[in-house]
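The excerpt is restricted to a subset of chains, each kept in its original location.
Chain nomenclature is as follows: A and B, assigned in order of appearance, with residue numbering initiated at 1 for each chain independently.
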Amino acid sequence: MTVTPRDAQSRFGRWDRYRAAAEGFREYWYPVLPSSGLGKKPVARRLCGVDLMFMRHAGKAWAVEDVCPHRRVPLSIGRCEFAGHITCVYHGWTFDVTDGRLVAALTDGPDSPVVGKTRVRTFPVEERCGLVWVWMGEGEPVAVEEDIPTELLQPDARIYIRFSQVDGNWRNAVENGFDESHGKMLHRTALWALFRQVPGWTEPVIETSADGKWLQRRLVGAHRTEQYPGLGRWPKYPFWKVFGRRPGGMSARVWVRLPCTLGVLQPTKVGWSNYDWYMPQDGKRYTYLQLAVSWRKGLWPRFVWWLRFWAYIRYIHHVLFNGQDIGVIGLMPVNTDPAPLFRPDISIIEWRNFAENARTPRPTTETAKPGRQAS
Amino acid sequence: MTVTPRDAQSRFGRWDRYRAAAEGFREYWYPVLPSSGLGKKPVARRLCGVDLMFMRHAGKAWAVEDVCPHRRVPLSIGRCEFAGHITCVYHGWTFDVTDGRLVAALTDGPDSPVVGKTRVRTFPVEERCGLVWVWMGEGEPVAVEEDIPTELLQPDARIYIRFSQVDGNWRNAVENGFDESHGKMLHRTALWALFRQVPGWTEPVIETSADGKWLQRRLVGAHRTEQYPGLGRWPKYPFWKVFGRRPGGMSARVWVRLPCTLGVLQPTKVGWSNYDWYMPQDGKRYTYLQLAVSWRKGLWPRFVWWLRFWAYIRYIHHVLFNGQDIGVIGLMPVNTDPAPLFRPDISIIEWRNFAENARTPRPTTETAKPGRQAS
């Protein structure tokens, strides 16, 4: 189905599940930290309102809730005294990070009766694409590959990772990402647009991908300077942008998927794309993950891409361009009253419709109990 | 009617309207920023709990509510793309600042159906005395001159402006301004008092001005060192203040009026007076406007006054002396329990009685609809 801005009014919904999800949808895998940053030293992250602690053991990553049930101190300020275990810094309660069980209370001796009587919650963890993925759901986890764009899983994908911790609600961030029209206004002043004739307005259509996983935005029209009634001509391009008109005038395709994932797919000849996650820490703050991906083959092309990325692409795109988004999102209230929306907001409307069908908890199997660790 | 401290107890009231006005009285003109600071670039101010955006157009000042109805981003971080219009930085929604109407949604093209379907609230604005005045009321605005002390409107008035943003509730600030007795204690240590024999206590009377606009405080007695039972003599003047006794011993007359306006009228020979506004931003913060006014005629007297003002008057009076007031006001709770009051608090009591008669909304005329702009 192709949805155009003309349909905006009739596609408007109540979005009950979306409105309730101020801290995110839980039945998904989230890429919460880089694999390279995880060793025996515990790492703390907040996700969907939950404090998590990550640690590597036996070559794999593991996650438990980051609070000792004894005196409510974070486990992540503790130590790895025994391989595969986290020991609380306060009294030495020692938990197996693979199943969360309390296996010792060191300061109560080897025969402590509390052993085996309590546990901390564990969360299934996987590693792909240089990232640690954690399953936040109550239900049986899906295969992690179901929540990773397949392009990222290709063996020739080269992925550059940038994490930020930012103020704002994750929904405003995703909606900003999938929104076409703010790019024609907010980003007009970005360094990225210095020599570009950014169109004044565009005609996006929204489609669902063949596999149903993505909502895709595609442009079927882009307009430069036009006459606005009572105001005059807009945009006015400065003289040095005379050569900045792109053939065809169409910009990148932008895709969005659950739980909070954006794909900015450049045309093939550009040779790289961008993938973003806007992961709720709680209702007022989110973790922003930016991935720049190229699929170049051969050492020399990869080296040139590496050089270009660090020389200017990262700074112009990830720091400056997306920095404008971060600034605006931080000024928006946690719950934005949706009305009145205008035609281009069909991208937001369709995303909200799409998000209403977010996963619900799958029944757990006999062997997959709460506190289990996916292998 | 002349009210003396003797009457304090019997004049005590319930002050229901005053107690409810933590964010100020709305049916008034407020001088919210200097005219010289306003051009095509939008300026944001908070007043009576409302975020406002100001802009100059066609030689006049205009004000609209500072939030875009689309995505709740402040309009004041936007731009003036077309004369007399503010364009939201996010999606280019463009509002006529003279009537608040949405005249274009730039990123939706010239034929955007949302045009004309929404608006932002406007606020009547006038300029007098080098200041931009805004009407915060729901009702039909009065003439701005009704809310400006006539002395300031005289053609030979030379006005020096100082704005500050300060912590505290505006009512505590106005009450502090009209209160006589704290000057005999708090300001005893001001640089202003270095060579002055500040009286220990005074006998003020409170009167209403002939036009009913001002409440006036006048001194009918001033006392220097006296014997306090069980304590001893007070105040003790250091030897270098021997010549600091003023003839007559009476200090300046202090007037107060609605909405939050103080006049400190010096004797004629001093040649200048002070006018203050304590404008609520919200219940916990206020904008403090200090005006130093002189009515000298001729270039040389004006130059001498200019020189004296910048050389020491501004620093000693506006910065140091009133800085003591700011410090104390910031320590008081938003709602001060009024009891127990003492005799000199008759000035506060009469001000509260006076404020109970603050303006209520006047019915709007046929041609003056909500969102209108006073011409």
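One rule holds for everything that comes next: a residue touches a chain if its C-beta (ideal position, glycine included) is under 8 Å from a C-beta of that chain, and two chains touch if they have at least 3 such contacts.
Here the structure is a predicted model, which is why all the values come from computation and not from measurement.
Summary of assembly composition: all chains derive from one sequence, 2 are present in place, and the complete complex in the structure file consists of 3 copies.
We take it that only the chains that are shown with their structure count from here on.
Residue ranges of subunit A in contact with subunit B, taken from their complex: 5, 179, 181-182, 184-186, 200-202, 223, 226-232, 234, 328, 331-333, 336-337, 340-344. Touching subunit A in their complex are the following residues of subunit B: 69-74, 77, 81-82, 85, 87-94, 103-110, 112-114, 117-118.
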